[in-house]
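Quick one: the structure is below, questions incoming.
The complex appears here without one of its protein chains, the remainder shown in place.
Our next item is subunit A:
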Amino acid sequence: MKRLRLDRWTGQLLVARPGPCSAATPRAALRSAAMCRCTTVRNQSTAAVPQIPQEDDYYDGTDHTRFSPLEKLPPRATSLPSPPPERALQSAKLAALHARLSLPEKVPLQTLARALVDASADENPQFNNTNLAFVGHTLINYHVGEWLMCRYPRLPMEVLYAAIKGYAGPTALHHVARSWGVEHAAAPGGEVDPGLLQFSMHKPGEAITVFGYKRAEYEGLKKHHWRHGISSRVVFDNDFGEIVHTEEEEEQMRARADTEYGNEYTRTLAEAAYATCARAVVGAIYAHTGREAAKAFIKAHILSRTLDLSRLFSFKKPTRELSLLCAREDFEPPVARLLSETGRMSRTPVFVVGIFSGKDKLGEAAAASLEHARAKAAMNALKSWYLYSPGEHVRVPSDMLAEDARPWEPAYIDIGEIIGR
């Protein structure tokens, strides 16, 4: 285990450490929190704590003789929506998470603690992770998008959207955050361990972390299932090609308070909170250590995941699409030929059909009937067209931002999809 060297950390909270009322030590943190316990204004930096005359201790109604506190809390901690930043230095969970992720030493524990506070737990944007998550969301989607564009330049837009969602969507990031060992508190509050993810099931969180426009025809889309093509999805919808529906979201937020414990909706909320946390960690790394470290982190934790792109495809008329492709590219028209077969008259026949264009075989598949084999072979041929890749270690545009980058060679760009969807 690597030793954490507190003296080499940077951060807003640690700048004023030598001062008399800084929170570099737990005792100092307690003292400074005690000093600001009766103020309504919360300060992000303890260096800016105003000098308040001492008053009587705040009583939050807990019977401390029966329920003795696990650790000594700052007096007003229970009345705060999220743990005060100075408590981050005391949390073993937070230090363990920092070490486990091998975060750079420049990322302070206080920022990591802030990345774990969802907007639903603390509405104050100076104390929750909304801003960090916005930066992280942008960075993750940019890197995933450019990597997919360069690695698989012929992907249809729908499959590209699905692939971006598979890498950077809320479900994937939820799994990433879980794999980091992030655990969540049962309920948010100032007294919980800062190393726990905090989100509320009952309070709405006003966190805007996605791009996208509200569609004027949203009612018609919802009611009459109007067609909305891929081009309008590129313009209007969010990064995953999904309609931004703010009103429905607000309704769900309002209904949040009434949901019972542990249903599908609360699981969605937890998933979103975990995803926001993962994005906020990326945003924190970018804010403290810069572009290269954030890119390396995204590559290590998000792009390294395995996603089988060949399973994202869905076709309507594969044979027709393939013949259109061959006509567009001036290939000979595709012909399905039977490569081998067994048990034609039996209960379980197998036909192996290959699709040829001239003398070249484009695709091959085995199925239990001739029609299925033909359609499957056409699908395989189309998939091998769409999944063309220039190479495994393809260069992406953000590689050029490095200091000693080689001159850029233009990436392969396909002329477009075969049929509009």
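To be clear about the criterion, a contact is a pair of C-beta atoms (placed from the backbone, for glycine too) under 8 Å apart; a residue touches a chain by one contact, two chains touch by 3 or more; residues count from 1.
We adopt the following convention: contacts and distances are computed from a predicted model.
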From "Putative lipoate-protein ligase A", "Mitochondrial ribosomal protein subunit L20-domain-containing protein", "E2 ubiquitin-conjugating enzyme" or "Mediator of RNA polymerase II transcription subunit 11", the UniProt protein name for the chain not displayed is "Mitochondrial ribosomal protein subunit L20-domain-containing protein"
Of A:109, A:365 or A:418, the residue touching the omitted chain is A:365
Among the options A:100, A:202, A:311 or A:328, the absent chain makes contact with A:311
Absent-chain interface residues of subunit A come out as 310-311, 313-316, 318, 323, 331, 333, 335-339, 351, 353-354, 356-367, 370-376, 379-381, 383-385, 387-390, 412
